[in-house]
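Only one structure is covered here, and it is reproduced in the block below.
Take a look at chain A:
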Amino acid sequence: MEEAQSTPFWIVLISSMAAVLISLCRRAPNIREAIIFLAAIIKLALLLMLAPGVLDGKLYTFTLINLLPNVGLSFKVDGAGLLFAFVSVTLWIPVTIYSIGLLRPKNDLSQTRFYACFSIAISSAVGVAFSANLLTMFIFYEILSLSTYPLVTHNQDDEAIKGGRKYLIYLLTTSVGLALPAMIIVYQQTGSLDFMGGGVFKDQTSNTLLTVLAVMFLYGFAKAGLMPFHAWLPGAMVAPAPVSSLLHAVAVVKVGVFSIIRVMTGIFGVDRLANTPSLTMIICIIAGITLVTASLIALSQDNLKARLAYSTIGQLSYIILGVGLASESGIAGAALHIPMHAVGKITLFLCAGAIYEACGAKYISQMNGIGRKIPLTMTAFFLGSLCVIGLPPTGGFISKWYLLNGTLDSNQQWAFVIFLISSLLNAAYFLPIAYKAFFALPSDEAKYNKASEPSMLMVIPMLLTATGCLLVFFFSNTMYQFVEQFLNVYAKSN
Partner candidate 1 sequence: MEDIIPKFNYIVVVVLMMTGLWSMLAQGNLIKKCIGMAIFQTGIILFFISIGAKNDALIPILTEGANHTFDNPNIDKVTNPLTQILMLTAIVVGVATLGVGLALAQKVYQQHDSFDEDEILNNQTK
Partner candidate 2 sequence: MIKHLPIFIVLAPLLGAVFAALTSWYRPKLSFPVVLSGLFISFLSSFCLIFKLLNSESGIIHYQLGGWGDKGEYGIVGIQITVDYLNSLILTAVTIISLLTAIFSSQSVNRELAGQQRYFFALFSLLVTGLLGITITGDIFNLYVFMEIAALSSYALIAYGKGRSYMASFNYLIMGTMGACLYLLGVGFVFVKTGTLNIENLSLLIPQTLQASQAVFVGFVLIIVGAWAKMAFFPMHGWLPNAYTYAPTASGALLAPLATKVSVYAMIRIMITVYSIDYVLKSPNIQTAALLLSSISILVGSFFSLTQTNLRKIACYFIVSEIGYMVGGAWLANDPGLKGAVYHIIADAAMTSALFMVIGCILFRTGQVELKKLDGLFYKMPITFIALVITMAALIGVPPTCGFFSKFYLIQGAAQAGTWHFAGALLISSLIKAVILFRIIEIGYNKVPNPAKEGNKTIPRDEAPLSMLIPTLIVTLSLIALGIFTDTLITDFIAKALPEIPAP
């Protein structure tokens, strides 16, 4: 049920056009910010226009230009893509408000560059969400890496440069060295790069080739943070808080796992995966190791942002593990975990930035007792951590539920235990923070005395996203319907 419409292309393009306009508005900050909100609202409106059709089962397609024989710059909107795009664009708005609140009072003079690159990054994230083939996805993946580099090195001090260097080295090396050859081999073997339900490989393709390609793709899309190519994530935490929150909790890393979901369902095919236990076992083992290790490392981190970074790495592996299970529930859980984790993590990162603005505390050991002074921030933090841990009434519970079900449906049932262990670890490294913030005696007197709620422009977005954590729980059914349409195309066994 494909329908050709140019709307997907415009959705992608709007924030790039906004970026151009933004870069011209250096002297008019209010106009500049207004452009961003306008672009975001238009994008949301267009997305909402596509939503009913997608829920009905339609697939909107659009090809801009043919780049190679059989392969063009093509867009296809399905349930999972729409959901991901929705999440990115919706969360863009509170993060922009937060950035205004953070950067304006500091008279940061690179704000234009900041907002322009941000817009391009959102463009590329939506581009990845709507890609119809590997080539388009790869192009937008690279544009995302390059456009987020100025954001990571925003502060332009030594630390930022080093972090930025690490960031680009990891991302470019893996994508050019692993993902690109894998893509070319797929093209060589099958003559096309389109994502199709059931995969593109013929049945005779050897399992060894598939395994090699799978590993190349898993590590090639290093934005998904699988160990050992995860080191860019903690390194990129030198970025300002809004960057870390939207990009590294929502857009950049989710692009990585989304790419892997697309490759696994659209190129390898769920059926093929389900019938090749050796392949799924490898995927699950790689993801499982990252999961547990990241959670353990997170426990040992005192720097709040670092703990959040490793928690992100762990949560991303949840999604990859879910896909690796190759069962309907597993994939549904993985696709649902994208928005659930996004809204939770973004809250946590915004809170981390707010805590630093409020009292200068970067380390968790300094944060005892400040909950009494900045209750709004810490409540938001508490809700965000519930969502990431996966406790009701937050959305994380729903996605974890599907993931756990998925392990029972698949042939990797040991993953059930992995999920449980890591959930316990999640609780272990998140709950104490909020608890100590509210109930413990202040550990750092100076910071405690200084602490006061940051500006409203920063608090309101946090509360919005925290409420979002609750909302996604209650609206999870609608979200599941989108995922169901996605599964119809890619995962229903014939």
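Here is how the candidates were picked: all candidates are chains of the complex that A comes from, given by their letters.
To be clear about the criterion, a residue touches a chain if its C-beta (ideal position, glycine included) is under 8 Å from a C-beta of that chain, and two chains touch if they have at least 3 such contacts; residues count from 1.
None of the values given here were measured: they were computed from a predicted structure.
Looking at chain A and the listed options 1 or 2, the chain it touches in this complex is number 2. Within the complex, the chain A residues that touch candidate 2 are 65-69, 72-73, 107, 109-110, 135, 138-139, 142, 146, 153, 156, 160-161, 164-165, 168-169, 172-173, 176-177, 180-181, 184-185, 187-188.
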